[in-house]
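Shown here: the complex without one of its protein chains, the others still in place.
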Amino acid sequence: MPEPFTNRRDFLNLALGAWAAAAAGGVAGVLGASALPVHEPPQTVKVQKSDLKDGIALAELGGSPVAVLVTPAGPVAFSLSCTHARCTVRWDPAARGFACPCHGGKFDAEGRVLAGPPPAPLRRLDLKDAGDAWEITG
Amino acid sequence: MKRLLLLAALASTASAENRCVDCHEPQQKLLADSAHLVFGCADCHNGREEAEDMDAAHSPAADFVGRPAPSDLARMCASCHEKETKAFELSPHAAATRRGDPGGATCISCHTLAATPTAHAIADCGDEGAPSGRFQVAATCARCHSDAEAMKRSGLRIDQFAQYRASAHGYNVLEEKEGDAATCADCHSPHEAPSARDPRSETHPRNQAHLCGACHGDVKLMTEHGKDPGVVAKWQASAHARNLDLGAPSCAGCHGAHYSHVPEPAAIRESCGRCHEGPARELAAGPHGPAVHTDPATLASAPVHCAHCHDAHGGAKPLPPYGATACAACHAADSHEIAEGNAMSDLSAALHTDLVALHQKLEEARRRGHDLPSCRETLSALDARTHDFASLVHGVSPAKCAAEREAVGKESKALMGRLSEFTPGERRLWWVPVMWVFVFLGVGLLFLKARKLKSPQGR
Partner (left out) sequence: MGDHGLSLLGALADALDRRLGWRERRARAIADLSRPVPPHVGWAYTLGSTALALLVLQIATGIALALHYQPTPEAAHASVAHIQDRVRLGWLVRSAHAWGAHFLVALLLAHAARVFLTGGHKKPRELTWVLGAKLLFITLALAFTGQLLPWSELSYWGAVVGLEQVRITPAVGPAAGDLLAGGPGVGPATLTRFYVLHILLLPALAAALLAAHLALVRRLGIAPLASTAEEDAQGHDALCAGGDPYVPHHILKEAAVAIVAAAALVTAAALWPPELGARAGRTTPPGIRPEWYFLAVYQYLKYWPSTIFGVPGEKFAVCLLIAATTAFAALPFLDRSPERRPARRKLALAVAGCFLFAWTALTLLGSLSENELSLFGHHWRFDTYGRPK
């Protein structure tokens, strides 16, 4: 059983231990901070209007799949990562909806969940008309 | 030495009996009156001088040559005039002869006396009346160089003599018989006569300052003629001299080559504007476009032109503030024009300061390993706009300049912001001393611990 910290020697040991813990914590803090992922600023990608096929144009934004879908209400940009487990959803022109190949998630042309485990609608991205192309930011 | 020996030998042969004179007395007389009096006929024509019979004298067996071929002439002259013929062999004249051009100049095209145009009256340029003499040489060159038929074979123009005659040089030489003014052979080394396109040529743009400077940089000579001897040195220090490779003008670029003249004030704007297109355009569109300046000394009037603000030969920008250095030449010191000039000068300086800072920042980012093509593109666009701003100043519209400066300044600021992301400035280092306090605290604790261990209770 450890003795209670009654004399000076025990206090010194405690202080040294605390100091060592603080030093190790400082080093670990710096290294841990550097290990965290870096938040990239929003990026922009241009999607040519001539790339449209079956009413949808696919592209990549910051390493993730995105798409511009032309709906009766106008063009809409979606992130194609399923909100359930991040698999890439597929556009089904016949059903006019998105289907996820992993766990059977289904979304309509507005990105709303129709079926399956996805907890949220597909993420919408900012879209800007730039003449013969669209600029997607997100 | 070689030449003297040769002359001595020739002198001895010349005294032998020469029967050529029996028929060719005029030629013999011309020869005897020339510098070549020591030569015998056979020295150039071979054959047999002493033969009484004409056929024997002209015998092909004795290698008789009636009229030496042009291609042989230089070789014959070379036995004494080695240096000159060597230079001549390098010339376009010799090249024309080698090509088979019957009009290619040879030694005797220039070195016979003009009044007696046969080969026997040999004379050099020191001879007052010789075709190569100072006051005749232009006409001699023009004999071929103004002949359209002859020049067609070499593809050369034929207006040089006409231009030269109209120039100050030509007038002084041809009309005033003024020995100081330049004539053909002063610029085109007479035997080699290289083309101005040849970089070795004295007349090549690279060498013009040296060539013209021989007289126009001569203080004594130019002072005598009431001209500024400093112009060549000014040009040599100018941006034009540094940028010859980019097509910047040397002497002939502005003053002309054969028609060398001081550009007419009315023509200066057009002349500079051929390269400095932006400034010329803005100047014409601005208030100075129709403005006329009257020289108070000569009362000569001319449109306001480039050399009113820029030194004609140095070409440099007026020193800032422009109002004080350039505008004050015509405008009153307390006028609003001076103030506006100074204001534009400040705008221009601010733009350049921004640009320098941006270039430094981009370079710093590059050194840190960031290749930033989009930033580089934006910066070169700003470079171009800053460059165009210099044109804008010539339109002397302070409002336009201020608007452009604001627009460029906004973009500079945006770019600076982007670049700053890649070039963190001063690191925040406040924690370094804090760390050392912490370190000394730890070392102090270790010291206390060690002392405790050494003390009797510690053991």
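Labels A and B are assigned to the chains in the order they are written; within every chain, residues are numbered from 1.
Keep in mind that, in the parts below, contacts are C-beta pairs under 8 Å (C-beta built on N, C-alpha and C of every residue); 3 or more make two chains touch, one makes a residue touch a chain.
On a predicted model such as this, the values are computed, not experimentally measured, just so you know.
**Student:** Which residues does subunit A use to touch the chain missing from this display?
**Tutor:** Touch with the absent chain occurs at residues 23, 27, 30-31, 33-36, 38.
**Student:** Which parts of subunit B are in contact with the chain that was left out?
**Tutor:** Counting only subunit B, the missing chain is touched by 366-371, 421-422, 424, 427, 429, 432, 435-436, 439, 442-443, 446-447, 449-450, 453-454.
Definition applied: only the chains that are shown with their structure count from here on.
**Student:** Could you give the separation in Å between the centres of subunit A and subunit B, each centre being the mean of its C-alpha atoms?
**Tutor:** Chain centres of subunit A and subunit B, defined by C-alpha means, are spaced 66 Å apart.
**Student:** Help me check something: in the complex, which residues belonging to subunit A touch subunit B?
**Tutor:** 8-9, 12-13, 15-16, 19-20, 22-23, 26
**Student:** Using the touch definition from the top, list the residues of subunit B that touch subunit A in their complex.
**Tutor:** Of all residues in subunit B, those touching subunit A are 435, 438, 441-442, 445-446, 448-449, 452, 458.
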